[in-house]
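Of the protein chains in this complex, all but one are displayed in their positions.
Chain nomenclature is as follows: A and B, assigned in order of appearance, with residue numbering initiated at 1 for each chain independently.
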Amino acid sequence: MKKNLGILGLFAVVFIVTAVANPSFINAYNLENLIRRSSLYGIIGIGVSFVIITGGIDLSIGSVIGLVGCALPWLMIKHEFPVAAAVPLVLLLSLVIGLGHGLLITRLKLQAFVVTLCGLLFYRGFGRWLTSDATMGFARDYEGLRKLAIGRIPLGELPFIGRFNLPVPFLILLVLAVLAAVFLNRTVYGRYLLALGRNEQAARFSGINTTAMVVLAYVICSVVAGFGGLLFALDSNSIQPASFGNFYELYAIAAAVLGGCSLRGGEGSIFGVMIGAAIMQLLYNSINLLGIPTTLEFAIIGAVILAGVITDEIVKRIAAKRRAVLQARQAVV
Amino acid sequence: MTASASSLAQLLEVRHVTKRFPGVTALSSVSLMLGTGEVLALIGENGAGKSTLMKILAGVQEPDEGELLIDGRIERVDSVQTAQRLGIALIHQELNLSDNLDVGANIFLGREPLKRGFIDRQKIREDSTTLLKRVGLDVSPDTIVNRLPIGQQQLVEIARALSINARVLIMDEPTSSLSTHEAERLFEVVKDLRQKGVSVIYISHRLGEVRELADRVTVFRDGRNAGDLSREEITHDRMVQLMVGRDISQFYARKPHKAGDVVLQVDGLRTQAHPDHALSFSVRSGEVVGVAGLVGAGRTEMLNVLFGVDPAVAGVIQVDGKLCRMSSPRDAIAAGLALVPEDRKQQGLVLEMTVRTNIGLAGLKKNQKAGGFLNDAQEGRDSAAMIEKLRIKTPNERQIVQYLSGGNQQKVVLGKWLSMQPKVLLLDEPTRGIDIGAKQEIYLLMEELAEQGVAILFVSSEMEEILGMSDRTLVMHEGRITGELQGEELSEEAVMQLATGNVAAAVAG
Partner (left out) sequence: MKRLSLLLSLLLLTTLGCSNSSQTGPGGGTSTGGGDNAAAGPKVAYVTNGIASFWVIAEKGAQDAGAEVGANVVVRMPPNGVEDQKRMCQDLLAQGIDGIAISPIDPDNQGDLLDEIAQHTNLITHDSDAPHSARKCYIGMDNYSAGRMCGQLVKEAMPDGGSVMIFVGRLGQANAKLRRQGVIDELLDRSEDSSRYDDPNAGEIKGEKYTILDTRTDGFDFGKAKAQAQDAIAKYPDLGCMVGLFAYNPPLMLEAVREADKVGRIRIVAFDEDEATLQGITDGAIYGTTVQNPYQYGYKSVEILTALAKGDESVIPEGGFINIPARNIKSDNVADFWAELKRLTATEKAGSPATEESNAATSEASATEATEAETDAAVKSESATE
């Protein structure tokens, strides 16, 4: 929690500024939207943080989302697969993708960047071919399944913001986050991941099966991305194979990095990743609500994230200096 | 040769040079002379100060005291560029070539001749051809360096040194990675250069080479001059005497161990580094076996294969009489082995993690609770026990290992393995780079473990450690076990003879 203070502060600043500038920001409807979007991106952010913790990278997330996003309606609408078959099938597909990445990276010793970059291109092209590039959707069917993404649970009247409904994706995010945090911090496998992310060799010399753990990280990442793709598809209900999920890997990676994952590996906080994802969506939302021209949005998001990372780095340095001074004193004593 | 060298004016003179590093005096008032067209061999044990002097001559480091004279004039060699201007070139043990570039580009790297702002390829090609001819290398300057065998790459390095008109060529262990044939080729080139008036400082552990090449030998020991030998005096035994020749300290007073049953039995083990040589030996419970040898003798490779880090080419490993396949460190740990690796920071520790986490790292799986959950309590108990037992100096168990001293870091590595209660403890240079107090603590710990019945196999390049700690010593040379010394036979001379490949002399001694 402590190391996420910086990003939490950034979140609070943007939140408060927007709320003051435009009161409709904190109405229930907008907050629901914001929470839903943040949750969707948070989910894929958690997935990629596992890979980043091992010191790897997964650039194919957006394309996996695109592939699952169009494979799902393709199976369900075009081939009339039942939900109970289609959903496991697409999740299995993403599992196979993750397994492929992991094996290529660990067994053939290919670079993760290269493997997943090729994945980015391959899955996108494959999805487009599969669906003939036709825009897909569920029309007005599958309302039940779509509740996973667009469902809302009424919480009644809340102070300041009125009748509030909790978006279902937020609950999914919470469950996933708790599972991920427990896995990472309370199980031996999580410890393995953190150790090998810092120093793969030392982990191997300590008897850790680093190969299996790295493969596991890529599998987790792809399966979570596939699950995210399913939710994104159910949310937007209009899936264009050529563009659906484009660049989402960058949102996910940015969220993970903002949340304290080091691209050098070995560091990561699930809570931070959730906040990181929320900041990105908060910024988009603020830009719209404050009436800032759309054309400026990338510039603003880039600048704010950079500012956040710089602040974080400065805070870390000050802390390190303090610790050094403290240690010097202890040594003298 | 000797006559001509002494009659000529001294080309290079080192006068009373001292170099101190924090905590160590690497060189203490050493002197050295080199005549024009002379081949001077510089020998000494690891850590005797040879490399430090070479770095000073090549301008990489500056001496704290003393002076360098070239052509009788005092010169300040404060940078590699200055050294090159003065005609001193250093050829490192590890070659410094950009092996993705061609030969010509490497020879003129950083000093490319230009023509209208562009690299003058034609000139590079012509000049390179001339230089390559001088070192007797018959390849095109356009050949990419990594296509050449290692011996020819070495000649490219020499050609590069000649391209700056080097008068003094310093060669640091030039034959360490060459085949016999390649080495002979190199000797020819060195002799030829001498003929042409180039002086060579030749550093080598291989006393045979020294005998063949050197006009004169200077021996260093503990950062001091230990003696000089002229051409006629150069014999294997004289050199070894000068290199060692000191008392073994009282540091290692120890009780004799009562060795039990064989715990580790190795038969016909072949490593990838030296597949031609089969290694066979055994270690008994409660026995401390030292592995001596020079750098590159294949000792670390042997431990890594035993511990499953690298695959074996062939061979059988038995622990407690049971056949074990060591295909990963996991297998080795399961069989009861533990390895304190040579490279503590890269292989022994996760530096950014805490003392406690590092101590617990190997035992995570063993101690896990149902469902793969961490056993925090056990980890806490283990780390507290190890911090106390090994007297690890740390503010608390949550300290990041990076901020500990080398000795304490090494104790953390030991703690990690002791908490696993291994049957066989493999130690690779266990006291390298740590202070004297921690060293002794580690020796005491080895004693204690041996008493408890742990079989210990330790690799060391420190002669005193080998002599002082081991019940039995295996000596390795170029991938082979050249001998096994025990009791009375175990002497510095004997180890040195075996380590330099002189089996007959060792047996005689």
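Everything below uses one rule, namely that a contact is a pair of C-beta atoms (placed from the backbone, for glycine too) under 8 Å apart; a residue touches a chain by one contact, two chains touch by 3 or more.
Keep in mind that what you see is a predicted model, and the values were worked out from it rather than measured.
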Touching partners, among the displayed chains, of the absent chain: A
Identified contact with the non-displayed chain, of A:H101, A:R128, A:R191 or A:R204: A:R128
Contact partner of the left-out chain, one of A:N4, A:S94 or A:Q240: A:Q240
Touch list for chain A against the chain that is not drawn: 22, 24-25, 27, 29-30, 33, 37, 77-79, 128-137, 139-141, 150, 232, 235-244, 246, 284-285, 288-289, 291, 293-295
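Throughout what follows, only the chains that are shown with their structure count from here on.
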Approximate Å spacing (C-alpha centroids) for the pair chain A, chain B: 47
Chain A residues touching chain B - in the complex, by the definition given at the top: 186-192, 194-195, 198-199, 201-209, 266, 327, 330
Footprint of chain A on chain B - complex, ascending: 307, 309, 328-330, 332-333, 339, 341, 346-353, 357, 361-362, 364-365, 368, 371-374, 395, 403, 416
